[in-house]
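Working notes, beginning with the structure itself.
In this view, the complex is presented without one of its protein chains, the others remaining in place.
For subunit A:
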Amino acid sequence: MSSVTYTDFIEAAKNFIEISNRCCDGWKFIEHDKDKCYLRKETFLNYKNGDYERLLKADYVIFYKESYCVPSFSFNVWNSAGMLLSLDDIRTMSLISINKKDFYSVVTQQEHPIFQRPYFIIHPCHTESVLAAFKDKSKNIIVTFLGLVCPLLNINLPLEYGM
């Protein structure tokens, strides 16, 4: 099973940014260290629960997970006071489109390998095997990866990425 190398990741990331800039999707490519680059996007989220409406901000980071040789998706969400949402908040607010029983096998909280702060990490099911299956057919491995993640987080992936 061929896996995604770091070089593959960087190449796909740079490609991804070009598309993002074209459709103004807001992603940025950040070179943290020589071997720690990542994609980042900050965006507002509108949370509605019946009459209750709240504005939140989400920080999405796509980085490379060396030990598994796959891209990894991490995020944090905070409210207007700057307070970070807890894992339980994320679960009960159904910000992730998954039934509560499966929640913990998909989302976990870990110390982020790059930022050394707690972040939520998503494990889309069978990332490695799906990406390996698509590796030769996919034009951009990160777009394929996001295609697995976006439905979970209700993120809209603009069509431009597929073209």
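One rule holds for everything that comes next: a residue touches a chain if its C-beta (ideal position, glycine included) is under 8 Å from a C-beta of that chain, and two chains touch if they have at least 3 such contacts; residues count from 1.
The definition used in the following text is that contacts and distances are computed from a predicted model.
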Which name from "Electron transfer flavoprotein subunit beta", "Radical S-adenosyl methionine domain-containing protein", "Pyruvate dehydrogenase E1 component subunit alpha" or "Ubiquitin-like modifier-activating enzyme ATG7" does UniProt give the chain that's left off? "Ubiquitin-like modifier-activating enzyme ATG7"
Touching the hidden chain in the complete assembly: which of A:49, A:92 or A:105 does that? A:105
Interface residues of subunit A toward the undisplayed chain are 23-24, 44, 55, 57, 78, 80-84, 86, 104-105, 108-111, 117-118
